[in-house]
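I'd like to ask some things about the structure below.
Only one protein chain is missing; all other protein chains are in place.
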Amino acid sequence: MARMKAAIFVEPGRIVLDEKPIPEVGPLDALVRVTTTTICGTDVHILKGEYPVERGLTIGHEPVGVIERLGSAVRGFSEGQRVIAGAITPSGHSNACLCGYASQDGAGTRHGWRAMGGWRFGNTIDGCQAEYVLVPDAMTNLALIPDRLSDTQVLMCPDIMSTGFGGAEKGDIHIGDTVAVFAQGPIGLCATAGARLMGATTIIGVDRLPERLAMARRMGADHVVDFSAADPVEAILEITDGRGVDVAIEALGTQSTFESALRVLRPGGRLSSLGVYSTDLTLPLGPFAAGLGDHTITTALCPGGKERMRRLMSVIESGRIDLGGLVTHHFKLDDIEAAYDLFSHQRDQVLKVAITP
Amino acid sequence: MARMKAAIFVEPGRIVLDEKPIPEVGPLDALVRVTTTTICGTDVHILKGEYPVERGLTIGHEPVGVIERLGSAVRGFSEGQRVIAGAITPSGHSNACLCGYASQDGAGTRHGWRAMGGWRFGNTIDGCQAEYVLVPDAMTNLALIPDRLSDTQVLMCPDIMSTGFGGAEKGDIHIGDTVAVFAQGPIGLCATAGARLMGATTIIGVDRLPERLAMARRMGADHVVDFSAADPVEAILEITDGRGVDVAIEALGTQSTFESALRVLRPGGRLSSLGVYSTDLTLPLGPFAAGLGDHTITTALCPGGKERMRRLMSVIESGRIDLGGLVTHHFKLDDIEAAYDLFSHQRDQVLKVAITP
Amino acid sequence: MARMKAAIFVEPGRIVLDEKPIPEVGPLDALVRVTTTTICGTDVHILKGEYPVERGLTIGHEPVGVIERLGSAVRGFSEGQRVIAGAITPSGHSNACLCGYASQDGAGTRHGWRAMGGWRFGNTIDGCQAEYVLVPDAMTNLALIPDRLSDTQVLMCPDIMSTGFGGAEKGDIHIGDTVAVFAQGPIGLCATAGARLMGATTIIGVDRLPERLAMARRMGADHVVDFSAADPVEAILEITDGRGVDVAIEALGTQSTFESALRVLRPGGRLSSLGVYSTDLTLPLGPFAAGLGDHTITTALCPGGKERMRRLMSVIESGRIDLGGLVTHHFKLDDIEAAYDLFSHQRDQVLKVAITP
Partner (left out) sequence: MARMKAAIFVEPGRIVLDEKPIPEVGPLDALVRVTTTTICGTDVHILKGEYPVERGLTIGHEPVGVIERLGSAVRGFSEGQRVIAGAITPSGHSNACLCGYASQDGAGTRHGWRAMGGWRFGNTIDGCQAEYVLVPDAMTNLALIPDRLSDTQVLMCPDIMSTGFGGAEKGDIHIGDTVAVFAQGPIGLCATAGARLMGATTIIGVDRLPERLAMARRMGADHVVDFSAADPVEAILEITDGRGVDVAIEALGTQSTFESALRVLRPGGRLSSLGVYSTDLTLPLGPFAAGLGDHTITTALCPGGKERMRRLMSVIESGRIDLGGLVTHHFKLDDIEAAYDLFSHQRDQVLKVAITP
């Protein structure tokens, strides 16, 4: 049986490059030869043992590649086509999928719902930091890459861009809205870009690192706030003349950013939360208006599926936004352990790395 | 200057019946002779000093009455017409109103938004536990009572019914949804009725008092859960075969009910919060799916305005729901102090009292 | 190869009971032994040659039955389970499906959209007026029947109820709305029931046949208008005091009903069209307010998929609505030609027939 290289979770603190058999292709699967992939903040949580996965699992959920082999029941695709698949790979047929909540896909459960059930790559099945990855439910998940787009150009689509834009979309941004985005890491930057794309006319990006604030402006922020230099709540209330924002997007996953997002929200505003939290959260009574402020709080897991990927690639292709600048470093798959080292320590102003098998 | 009787907040612990001048009518106002009103849980918070209002203020925000005199600029109404006004009396012209958030009306502020700004009666202006009440922005707020409906039949429209139905509406209930309603006081009962009216097919009412659980069934609950006899989260998960509910409505204002509402929610579900909280709230990490569950949490303040009142009265008139059973006791305005005593101590299985000047 | 009986389209004017091989089961299919089915108005259009299908096709798209055999890739179901499938059997994986437009499923097309593409039974593949039917994309389409429900109780779910309720849902009915439903055949009656279930408080049913108007009242109409006795537009404007309706549902498919629906609509109202038209339609300038009335016109094809079926069966199970009265006649499959004769001529006050193989 042919073998391939893959980045494997061994134990907390250790993800190593190792060999594994190239997977068998089931009737609904596609085997994709990975040409480019990347590392996500979530992978670092796995590395550190903060998010538990099975030992021996291949990590990674952002694949760009070429169809190597198609399952016997797969129609509508051909071997050799360039494709991406989303970080979230819904089945398409669970009750959750049929309700429009594909990320909470409960295929295989009695009732069809499972929290985060759509996230399979590098979580419940082998991921794509490898030479090959098996894409499940291929007809739902394979999305053809337009010829004009390079691997690097579409590398943010499977997760970062889908998640960040999803935050803007869940915020239900309208033309003329004022939006604050807390944290300008890769996801926050994409949320900023998404807010711009939806017609917000005052966008405020909050972070601490100068290079991220500079990138926030490139992604569409009208104002940036360095929270190490000024209280961001006060700064935003001043920018908005005391009114607060229509939509606040949380893109980090801490009590501090979540709470600040609530504090800058006007009555009737929407708090769109993207972060992955690691502790209970507190809703402070005053900013929550004792439950009488007509506020809305939403959370989201990255939307997946081939139609989502098609749309995101159309954004890139239209030239509306250039996310190329988010890829700050390139590594060979053989050097992925070094890539993890750089990325997990956030050295050298890294935003995202590209990994090429 | 003619005088009238009014229930006045004197100091924490004391609301007394006293005399006041009948108010002057400004150009946009209507003076309404009150024929029936009621006491709200919020009034009890005021009585106890838990919600601060100015000393000397007339309490009460649920007026049924007859137009006594109209302001010089008011068109479209005549003296002698039977009317109600909502507990919330929006101006109609603030930015918040023009965005559809009339309860957060900021008329008079620089930017047009104020948290809870639409609540004026018995909060920032004199209320309706009196012989007369001045309705501000009368053209926005006076709603004609259909001839066939009695005062008692429409007495729940200004607040309880509008709030409770609002909870079902914010929950965005669809045909076939499963809904849990935590607490079956007057507002929770109306939320139960609202869920039924919107097409939920499995409605679960949670409370402790047998008479309230019995009333929950009358209002449309398919199941009732006595939380003093069983853990309501477990009971609801059992009723729903482990799936959880599509929509959970919180109608009390405590950490316990709020948290239970979150714990029974399926991924992608909606938590519609109606309660008035008195402490910070905690979002527990697990039920909140670490921020990845595609949950939505909404809060609401009672919707007001004449069109809202018209619609609610049409529900009563259509016979879809009979809220008459919620009025368990009747008092004269002269005896309002006794009514407060009964209502604030929840004696004698009281749900709502009717007060007639 | 085992054979079965099936109602087959031979040529315009002739649907006959004949024999066919029992179909082979592909990896994603389920073979269902039909226990009950029915005839739809659309089948009559096929019979008359007004809607073209291939000669030799088995007709029928409303199956109730038992799983006989499952495809090799189908998970989550067992042979012997009682199931229904919707008239519309979406793939679950096309772009249209992933956008929430499963009825316009374009699986197999380059871009993933096809008008009415989700309708396959008795249209592009063999239908269910037969002893057996092959359900495609079984994981997306098989819906388990709750034990307590009989075949007859769920017989309206696959098409009539889904379509009629869909008309109310597309109308975006809110609590307190006034709704007119034009035509009270089986679909119009279900639209009436759906409007009631969503909280409309003034529902006006329009038809000509006394038994249908009587049934309209049973399904929830507050008023009925016999259009042969009075101009329905005038009658509805009188009932609504000149205001018009919030939502008008068209359930027949003629210029006259479509136009009347527009004429009774208030500014800003919604016209939800369900009928299958056979000619171009005219939008008259005046009622269309020259394009300035903030009107919305929607059309719909029956929603399908197992989650939709689950929800509709939950409505039946909850006892909210009893559609049993719509089944006015029962036939054996052997007598289906007689059933077509009765149903296509609308004899004997027929609403729907049940066919049992």
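Just so it is clear, A, B and C label the chains in written order, and each chain counts residues from 1 on its own.
Here, a contact is a pair of C-beta atoms (placed from the backbone, for glycine too) under 8 Å apart; a residue touches a chain by one contact, two chains touch by 3 or more.
All values reported here derive from a predicted model rather than from experimental measurement.
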Subject >> Chains in view touching the one left out >> reply: A, B, C
Original post:
Which one touches the absent chain: C:S150, C:S256 or C:T282?
Top reply: C:T282
**OP:** Looking beyond the chains shown, say which of C:T124, C:T296, C:T328 or C:T356 touches the absent one.
**Re:** C:T296
Subject >> Touch criterion as defined above, residue of C:A107, C:A138 or C:L274 at the omitted chain >> reply: C:L274
Subject >> Touching residue (missing chain; options A:G176, A:P210, A:G242 or A:P284) >> reply: A:G176
**OP:** Could you list which residues of chain B touch the chain missing from the display?
**Re:** 26-28, 72-73, 75-76, 91-93, 95, 97-100, 102, 107-108, 112, 137, 139-140, 305-308, 310
**OP:** List the residues of chain C that touch the chain left out of this view.
**Re:** 96, 99, 101, 103-104, 106, 110-111, 113-117, 241-244, 253, 266-268, 273-285, 288-301
Original post:
What residue numbers in chain A mark contact with the hidden partner chain?
Top reply: 165, 168-169, 174-176, 194, 197-199, 201-202, 222, 310-312, 314-315, 317-318, 320
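Methods note: only the chains that are shown with their structure count from here on.
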Original post:
Using CA atom averages as chain centres, what separation in Å is found between chain B and chain C?
Top reply: 40
Original post:
At which residue positions does chain A touch at least two other chains?
Top reply: 99
